[in-house]
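Omission of a single protein chain aside, the complex is shown with its protein chains in their original locations.
Chain lettering (A and B) follows the sequence in which the chains are written, and residue indices restart at 1 in each chain.
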Amino acid sequence: MRQLETPQGNYFEDFSLGQVFHHGVPRTITEADATLYTALTGSRYVLHCADTIAKECGFQSMPLDNFLVFHIAFGKTVNDISLNAVANLGYAEVDFKQACFAGDTLAVTSEVIGLKENSNGKNGVVFVRSTAVNQKDLTVVSWIRWVMVEKKIPHPPSMTPVIPDYLGNLNAENLAIPPNAHFSDWRDHYSDNQYRFDDIEIGDNIFHRDGLTINQSDHSLATRLYQNNARVHFDQHAMNTSRHGKRLVYGGHIISLCRALSYNGLGNAVWLCAINGGTHANPSFAGDTIYCQSEIIDKRVIPSRDDVAMVRVRMLGVKNDSPDNMEFLYRQDAGRTTYHTNLVLDLDYWVMMLR
Amino acid sequence: MRQLETPQGNYFEDFSLGQVFHHGVPRTITEADATLYTALTGSRYVLHCADTIAKECGFQSMPLDNFLVFHIAFGKTVNDISLNAVANLGYAEVDFKQACFAGDTLAVTSEVIGLKENSNGKNGVVFVRSTAVNQKDLTVVSWIRWVMVEKKIPHPPSMTPVIPDYLGNLNAENLAIPPNAHFSDWRDHYSDNQYRFDDIEIGDNIFHRDGLTINQSDHSLATRLYQNNARVHFDQHAMNTSRHGKRLVYGGHIISLCRALSYNGLGNAVWLCAINGGTHANPSFAGDTIYCQSEIIDKRVIPSRDDVAMVRVRMLGVKNDSPDNMEFLYRQDAGRTTYHTNLVLDLDYWVMMLR
Partner (left out) sequence: MRQLETPQGNYFEDFSLGQVFHHGVPRTITEADATLYTALTGSRYVLHCADTIAKECGFQSMPLDNFLVFHIAFGKTVNDISLNAVANLGYAEVDFKQACFAGDTLAVTSEVIGLKENSNGKNGVVFVRSTAVNQKDLTVVSWIRWVMVEKKIPHPPSMTPVIPDYLGNLNAENLAIPPNAHFSDWRDHYSDNQYRFDDIEIGDNIFHRDGLTINQSDHSLATRLYQNNARVHFDQHAMNTSRHGKRLVYGGHIISLCRALSYNGLGNAVWLCAINGGTHANPSFAGDTIYCQSEIIDKRVIPSRDDVAMVRVRMLGVKNDSPDNMEFLYRQDAGRTTYHTNLVLDLDYWVMMLR
């Protein structure tokens, strides 16, 4: 009886500069994805909930939440890029170019834009730029990501490292906003009479109060919905012998929980334009309760628009303790950030906010 | 760094008689809400399951289950009305006026119709009438509700209490039934050959047999689907120091489980017309198994209709013991009802039943 090998993901040696992956399983996003996302996160951003209001604002129908779009697009890349990842090191320049609607189909490609062997000879860093296009071949979202990947056969570094440049902060002026959308008729009560752009200032800090406890099934359902097949989220038998002995919660689920919690304070931050980057400082597990705090780190008016403007938010996710009780969430020391052991997320994003 | 306050809900002092709240986050109900409701409850009422039969009965498509409609509409009111509730004291006159279909958008308002300070000076009772309208501005459902709400600053009662009148039992003759619906062609097997109106009598008692164990994720998903953001359902970290040390299951989820269990016996009670009121006598937690028993407390023919009639049901929900084994579920003593400690729900509703 012949034993047929199953695909086990790519190792460091399998990647080469300029190589392009056409990821498998293009995905049609449905109304049900949006509904399930609400059930999984409790998100209340109204553009994604009310068809009437979406249309009043010039959308053809309810657009999908760009966080959901990102998770689905990201999930497509796991099988080729990060199945053998020792660590998901970072992502940047997550740039949303096109609104998504129920019925749209995403196909995702990734190009290898950098490679760097580690001195230990056991692994290296792979840098990719991934791009999700819709059925009209329009770019929906693109991003850069770097992961540390095992070598199939350990060997000392032998190639010249190529490390791509990327922006730590996307230029707010270049970010896409939905072209025909207009928000002048927005009524305050749509989004619970919350802050508008002019009410907040750079340096403002918002603790979003509510907490969400992660159930085992919640994050499993979410991660399977995104067809993200990283083993660490699903296989308890294998995880029994891992460092924590538990399944890890997909970092994207934490992002979505924090964003959902942010509604309470940032309910008028209606449209995610970009993610500059994120750090998942500590792992999360089922049973953890997630809290969220946001810092306003930048704001920009958009020339010729008086209905909306851009806000840059640092979204901090904390587990099992209220930011109110904690001495610090992070410390900045000589350019180095030290995180509290309860801090699970430090995300930097640009969002369009109602004026 | 300025600390921006997040909305923390209204306190007793924030309410005034005649005040109207336009609740945030209008909600488009989709086919996926209906499907997810099936997955969350196991409900089998066939009008909400089979497009073919719904159309045969004169509906444009499968109507949404009014229990689901109620939970979504109710969820909208939590943020303004009951975020600081010490207790959800009661609801009444839940009157369904208009069938809902996938694609309909609900917007909900509440008017303060009563206020009564408690003698302890710490809190008071707020009475509201809430109304959900669809995108055509037609009333879908309205109801009365009263909650005990904290005062921001304790002070002795100083105002004349206003307590609204309400009906403990809606007049069956005034209840709305779907205008073009007709059920003469209904075939017995559609709903598992169950009792019809003429088979049951006032005083009949039906134990529905099946049991449903609540998983932590089930009730969390349901309550997030309804965008009900009461903290007690979601935040285990905060609940650790609460009386029970556990997250509470949203009472509406118990109602839906009991209604789903009721199919086995009341499968021909096809259309919820009204809820007269309900008592959530004891809390439910993940891990509890719910059983249900129904008493027929009234029945009325509808003049000019020989296909359907009205039945008033007292639906009793019990946890972790079978009503068959229990000496009593409740006791009536000098006009006072005492509930068994395992009784979690006592709901009084009017339902349209096939003749």
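A few notes on this one:
Please note the rule applied: contacts are C-beta pairs under 8 Å (C-beta built on N, C-alpha and C of every residue); 3 or more make two chains touch, one makes a residue touch a chain.
The structure presented is a predicted model; accordingly, all values stated were derived computationally and were not measured.
Interface note: of A:F234, A:Y291 or A:Y339, the residue touching the hidden chain in the full complex is A:F234.
Here the missing chain is touched by one residue of B:Q19, B:N215 or B:S242, and it is B:N215. Across B:P156, B:P179, B:G203 or B:G335, the residue that sits in touch with the chain not pictured is B:G203. Considering the whole complex, the residue from B:Q19, B:T139, B:N169 or B:N264 that touches the absent chain is B:N264. Think of the hidden chain as still there; on subunit A it touches residues 1-4, 6-8, 21-28, 30-33, 35-36, 79-80, 103, 105, 107, 135, 215-217, 220-225, 227, 229, 231, 234-238, 247.
Residues of subunit B that touch the chain left out of view are 30-32, 34-36, 38-42, 44, 46, 49-53, 62, 187, 189-195, 200-201, 203-213, 215-218, 221, 264-265, 267, 287, 289, 291, 295, 320-322.
In this text, only the chains that are shown with their structure count from here on.
Centroids of subunit A and subunit B (each the mean of its C-alpha atoms) stand 36 Å apart.
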